[in-house]
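Removed: one protein chain of the complex. Kept in place: all other protein chains.
Chain naming follows the written order as A and B, and within any one chain the residues start at number 1.
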Amino acid sequence: MLLEYIPILYLMLVAIGFGVITVILSSLIGPKKMTREKAASYECGLPSEGFQYFQTPIKFYVFALLFLIFDLECIFLYPWAVHYNQLGLFGFVEMLIFICILLVCYVYVWKKGALEWD
Amino acid sequence: MSPEFILPAVNFQCILPQILLSLTALLVLLVDVFGLVKKANALALITLAGVVFATLTLFSGTGLQETAFSGMILVDGFSFFLNLTICLILILTILVSMNYQQFFPGINSGEYYSLLIFAAVGMSFMAAAGNLILLFVALELMSVSIYVLVGFHKDNLRSIEAALKYFLMGAFATSFLLLGFAFLYGATGTMDLLTMTEFIRSNPEVLSSGLFLSGVLLTLTGLGFKISMVPFHMWTPDVYEGAPTVITGFMATGVKAAAFAALVRIFMVPLGSLPIDWSMLLWVAAVLTMTVGNIIALVQDSIKRMLAYSGIAHAGYLLIGVVAGGELAQAGILYYLLVYAFMNIGAFGVLALLGKKETEYNTLQEFSGLGLKYPVLGLAMAVFMFSLAGIPPTGGFMGKLYIFSAAIKSGYVWLVVLGALNSVISIYYYLRVIVVMYFQESGAEDVAFPAPSPAITLGLGLAAAGIMILGVFPSYFWVLAQNSVFVPM
Partner (left out) sequence: MLESMLLYLAAALTLVTSVMVAVTRNTVHSALWMVASCFLLAVVFLFLRLQFMAALQVIIYAGAVMMFIIFAIMMLNLRVNPGRIQLRSTKTAGLVLVLFLFPALLLLLGMGRGIAALQGQVSLRALEQFGEVPLLANVMFSDYLLPFELVSILLTVGVIGAVALAKKRKD
């Protein structure tokens, strides 16, 4: 049973190896000339300003929670989709009820203006 | 090779009230958000119509004794009686809210009414659940709705504080409950309550296994939190005080009804044969719950807080029934929960009526002279207080009588003596309200009472009438309660 996961292990090893080897190689081979631009946090884009920690508005919270809820809904869709052939019409109707309830919820959120950034 | 799917038997008839309630909730939500109604009371009236209709459909399922949805739902008298209680609680709360929304317009929204109904759906599934998974999901549905409702005064710090406190502690307690269910499953190999009862009956040795006992303890902790059983009662005063007054009445009665239903279904029937020392644990909890609630209630100046502690004390009286065990005690608990719904929502309804615009934390002094100025309101409050104290012609007395007599029959004489002593203590603080209402000059003139709307008149009238009927003509409901006990099929 464990052997089934060997490919995943290979993949992980390759991924980690690639990262580690490139970092080591570039530090060994690459030329090292330090300039002011290079020392900046970002070489391109706007220079950062202000303190790193600031209070984010609560508006984000609503979006985060909505994402979480609908993510969970997708999770419930997963077993149904995998086993759809067997579940048939009965499973379809069940899923329809499930989604319809959440659809009402979605309409509510939309009409309430919770998706608007005001 | 994928396993074959077997079509389950589906019987929508037996969950029709819950379906109707859920549809009403969704409808109210949409009606509000689309702005289809303009009148102030329209949302409440739609909700009320839906709930009353659902309550009526409840009666189509009387007298059945079966399971549905693969044992998920137990269709029996027990479910019927508690669903009736929960629907009554919901109707009374909506009636009382219609007046309350004059002070707090934020309450008058689709969210409020739909959350109220969803909480009731959770409660009624808890009462009917025959499976621990359904019980858990229903409990979560109820709890999440109530966490939000408690914090519904967004601009009031105490309401927010109450919501946060209740949520954090509630989430913690729920995790205990879930772990307890997992252990019970591990020990018995089933989530189904009837199968579990069967299993315990045929393998009594499981009762002494550590896994099982841990499960029992953790489950008791989780449910004990919901009924504010000492020592899991710490949240009660702050949350009851901070919540909107109508919600306090709703959660004090509804959550208690649902959680006691779960306690009866899990503890009194499958675990009815637990060795004696485990019921001793509940014995101690019952005595502590009564005593702590009553003693601290004595010194409260805020009526809302006093009623919160009295709520703890009443959980103690109900726990006597759980300790006593047996069908008589079950019927007593059912009867008491019904009476408690009337008297507590009534008392909180009066408080909500007296609430002023800025604050709703009435002190005792503000009640002075109320009985003479507003005779009908004063009379209603007096009925609720007498009933909470358990004084004879009221329903509260009959409820206590039934529970205490069941406990005496089971041989718990000392427990009943302590319960009676506690009732005597409680008379002091309940009667103090009446004394202040009738025998003290009204000092503060700034307490302005609005003209009572038909809704609250109906609500308080129903509650008072219910108490008197249950007190003076108890036989019909007592027989109904006795026929509604949970007996595994």
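What we mean here is this: a residue touches a chain if its C-beta (ideal position, glycine included) is under 8 Å from a C-beta of that chain, and two chains touch if they have at least 3 such contacts.
On a predicted model such as this, the values are computed, not experimentally measured, just so you know.
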Which residue among B:22, B:279 or B:294 touches the omitted chain?
-> B:22
For the chain that's not shown, point to the residue among B:17, B:151 or B:224 touching it.
-> B:151
Residue ranges of chain A at the interface with the undisplayed chain = 1-2, 5, 53-62, 64-69, 71-73, 75-76, 78-80, 82-83, 86-87, 90-91, 94, 97-99, 101-102, 104-105, 108-109, 112-114
Could I get the residues of chain B that touch the absent chain, sorted low to high?
-> 2-8, 10, 15, 22, 26, 29, 69-73, 106, 109, 111-112, 114-115, 118, 121, 125, 131, 133-134, 137-138, 140-141, 144-145, 147-148, 151-152, 154, 163, 186-189, 199, 203, 205-206, 209-214
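Here is the rule we use: only the chains that are shown with their structure count from here on.
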Rounded to the nearest Å, the gap separating the Cα centres of chain A and chain B is 41
Counting only contacts in the complex, chain A reaches chain B at residues 83, 85-88, 90-91, 101, 104, 107-108, 111-112
Spell out the part of chain B that touches chain A in their complex, as residue ranges.
-> 2-5, 7, 22, 26, 29-30, 33-34
